[in-house]
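A short write-up of the structure that comes next.
Every protein chain but one is kept in place in this view of the complex.
Moving on, here comes chain A:
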Amino acid sequence: MINADFWKAFARNKGAVFGLVILAGILVLAAFASVLFPGDPWDMATAPFQPPLSDGSPLGSDMLGRDIAAGIAHGARVSLLIGLTSTAAALAIGVTLGALAGFHGGRVDDAIMRFTELFQTIPNFVLAVVLVAIFTPSLTTIVAAIAIVSWPPLARLARAEFMSLRTREFVQAAITTGQSNSAIILRQILPNSLSPIIVSASLMVATAILLESSLSFLGLGDPNAMSWGYMIGAARTVIRQAWWMSFFPGLAIVLTVLALNLVGEGLNDALNPKLARSRG
């Protein structure tokens, strides 16, 4: 599915290319954070309350003299790591349950979907807060909490795809040629249902990053990991005196989420060409 045609269709959406460029920039920043800003971002680097463009701190420093730029670079690591791993975990739960429900139908479907609805009726963020608070904040618990609150939409999507594909004749042909259920699910149906799942997963990474930032903002982040949400949360009391402390991490979140959304939309255009054409 990733070939020259795919890139052509993707590149037709200028916003998506722009998003991809920003995303690449953030990835580079995260990858080289320790080279660009050696040392611990929690360490005091300069005098407190330094405004941007002052000596030794291009984006200023916070109330304890920590470098904002270093915090953003190291925070990018945490945000992307949590965004990607929690989405991967949500995909694993959601697609597995959705596939089983859609393929088997009947009682299995009923049971799985009622279970899914249980999670859908609880407000996402509240559940995430409760889970992290119970299991003490750490990277693992945050990833788990985000995955647990975000899989239901993926399960519904996978279920719908599987339900419609399972009645297709090529699946019935696979049944009559004696292929096993797992072979049919993995080799026949799953590859054909991936496009919409990939698109919503790319958007889900953005949501996961927002969730992580919100948790850190509330002080429920991993205490050992520098995070954008934590930086904003810590700086909110001095926002009148030192705008830069919350502005730059905020900008980083906005740009990352925007880039992911643009890329997701570009993927949608490239993978679902029929829907994209209607826009002319």
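Definition applied: a contact is a pair of C-beta atoms (placed from the backbone, for glycine too) under 8 Å apart; a residue touches a chain by one contact, two chains touch by 3 or more; residues count from 1.
To be clear about the criterion, contacts and distances are computed from a predicted model.
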Protein name, per the UniProt record, of whichever chain is missing from view ("FAD-dependent oxidoreductase", "ABC transporter ATP-binding protein", "Pyruvate dehydrogenase E1 component beta subunit" or "Acyl carrier protein AcpXL"): "ABC transporter ATP-binding protein"
Residue in contact with the excluded chain [from A:S180, A:N224 or A:Q241]: A:S180
Of A:K14, A:R168 or A:R236, the residue in touch with the unshown chain: A:R168
Full-complex contact with the absent chain, from A:T116, A:Q188 or A:N268: A:Q188
Missing-partner contacts on chain A, residue numbers: 168-170, 172-180, 183, 187-188, 191-192
